[in-house]
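Complex shown without one protein chain; remaining protein chains in place.
Note that the chains take the letters A, B and C in the order they are written out, and that residue 1 is the start of every chain.
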Amino acid sequence: MWKWLHPYAKADRAYQLCNTLLPYFAVVTVVCMVVGWVWGLAYAPADYQQKDSYRIIFIHVPSAILSMGAYSSMAIAAVVALVWQLRNAELAVIAIAPVGACVTAIALITGAAWGKPMWGAWWVWDARLTSELILLFLYLGVLSLYHAFEDKKAAGRAASILAIVGVINLPIIHFSVEWWNTLHQGATITKFDTKAIDPSMFWPLMLNIVAFAAFVGTVTLIRLKNEILQREKHRPWVRQLLNRG
Amino acid sequence: MQRQHSYLQLFSAVCKKDLQLAFRQRAEIVNPLLFFLIVITLFPLAIGPEPGLLARMAPGIIWVAALLSTMLGLDKIFRDDFHDGSLEQLIASSYPLPLTVLAKVLAHWMITGLPLVLLTPVFALLLNLDSQALVATVITLLLGTPLLSFIGAIGAGLTVGLQKGGILMSLLVLPLYIPVLIFATSAIDTSTMSLDYSGQLAILGAMLVVAIISAPIAISSALKVSVS
Amino acid sequence: MQFDSFSDFIAMGGYGFYVWLSFGTCALILLGILFSSLNDTKRILTSVQQQADREQRIKQAKQESQV
Partner (left out) sequence: MQLAGPNGAGKTSLLRIIAGFAAPDEGDIFWHDSSITKNYDEYARELLFIGHKTGVNAQLTALENVRFWLQIQGYDDNQDLYPLLAKIGLVGLEDVPVRTLSAGQQRRVALLRLWLNDAKLWVLDEPFTALDKAGVAFLQARFVGHLATGGAILITTHQDLTTHFNDLQTVTLEYRH
């Protein structure tokens, strides 16, 4: 792993790698998202119980999955940053965090908008929504810690430590909230029934999950490029970049 | 100059210093307790004094108040050492930093957590808790407040170098307190129904063990970042 | 196509408000973070360019004062 990663420890190589990967991610995002949204909104059959309101799951479920996924990738980057002292991994932590926070916010908003017609209230203390809200707090914590530091080198490491602490706590939080929920509310709330999902709904959902993942990838790459440029802006290779473009 | 290598000496020295300092400025011990008391007084005034309602809400009130008053003292745990340079001396000592940190957190708990546990019977009277629930409250506080100190110290370590670290620290730490809050209050709730609450206590205990082992490592790396 | 007409599509069987609210805010947030990131790239590159220009001017001024 070390041997494979090593060339990308150099900032300019990492920058180039981002540039190479970016178009692929962008194309996948655009194609999957356009097809996924049109399919989900217009062509997928309506749910026999929830009617057309269920179409919200085509963005709610992907954003909920990606909010967790982005947090775990952020934590992995943080571990790499602290164990192997890779500066670029620190930058990746900071590049992912805002994207993850946005996806988490989407999961919350769509969850509320789906909940209003289903439960009659914008917000209920459902286990998933509550976990999602706490996840948003964790993201915001990482971001505000990073921005509070003057010295960005220390900021990156502090944010990485917090990300790791968060990811250790996340399963505990999730489990405790789930347990708390069953204790206090029982089974009065119908959750998304994901067990018996019809293929006509499953495929557009998968497509949307891929689209969200690719979107998170795309924006993370753009932000990672920004962070690398920002940190390396006095280096000659950044100057050469300007002359070329 | 002969050096001996005694972890016990280091541990007691660090612990003793913090306790000594706290006893010299007694406000450090008294103020969080007063804060705790005032918060608890506010609740009956806000929601009404019916004994039944208060008893029902007491676990939640006590725990939220405990959480907030721990936060008050947390800001101080590394701040003085950071500003006078003692933290650098502790890092540059030949002892492992996590051990030093463990001693400091323990001292912090003895200053803020322990008095809270000892005074719970008084607070329980104010909130109309019966004796069964009182026992449960004391046990959960005994297991839970050290956890609060450990988790909080991570946040304190990360923010000690910042000018306005106090409020940021609360933002970082409070979400991490949620599991402690849930299990502790549920243990007390269960006890009021005369049911067995050893399960919740076991989970709290397990979390405490994990925190004792892993939090000092996280805290020391956080402190190293803050010092750099 | 599940809907008979465009107005049916907008109405979403009576749930139109919630569905379009979700998709709308989702699109808004996604585009927002995308464009702010792209904007950051531009801003950083401009600042690098400005710094390069500044150094160029200092160099020039030094040369002129020597001549």
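Simple rule for what comes next: a contact is a pair of C-beta atoms (placed from the backbone, for glycine too) under 8 Å apart; a residue touches a chain by one contact, two chains touch by 3 or more.
All values derive from a computational prediction rather than experimental measurement.
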Which residue of B:Leu10, B:Ile77 or B:Leu201 touches the chain not shown here: B:Leu10
Subunit B residues touching the omitted chain (full complex): 1-6, 9-10, 13-14, 17, 20-21, 24-25, 80-81, 83-96, 100, 224, 227-228
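As a working rule, only the chains that are shown with their structure count from here on.
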Maximum centroid distance from subunit B, chain identifier (CA atoms): C
Approximate Å spacing (C-alpha centroids) for the pair subunit A, subunit C: 18
Intercentroid distance (Cα basis), subunit C paired with subunit B, Å: 44
For subunit A paired with subunit B, centre-to-centre distance based on mean C-alpha positions, whole Å: 32
Touching two or more other chains - residues of subunit B: none
Of all residues in subunit A, the ones touching two or more other chains: none
Subunit A - residues contacting subunit B, complex: 82, 134, 137-138, 140-141, 144-145, 148-149, 151, 153-154, 157-158, 161-162, 164-166, 168-169, 172-173, 175-177, 179-180, 183
Contact footprint of subunit C on subunit A as seen in their complex: 37, 41-46, 51-53, 55-56, 59-60, 63, 98-99, 102, 105-106, 109-110, 113-114, 116-117, 215, 218-219, 222-223, 225-226, 229-230, 233-234, 238-239, 241-242
Complex contact set, residues of subunit C against subunit A: 1-3, 9, 12-15, 18-19, 21-23, 25-26, 29-30, 32-34, 37-38, 40-41, 44-45, 47-49, 51-52
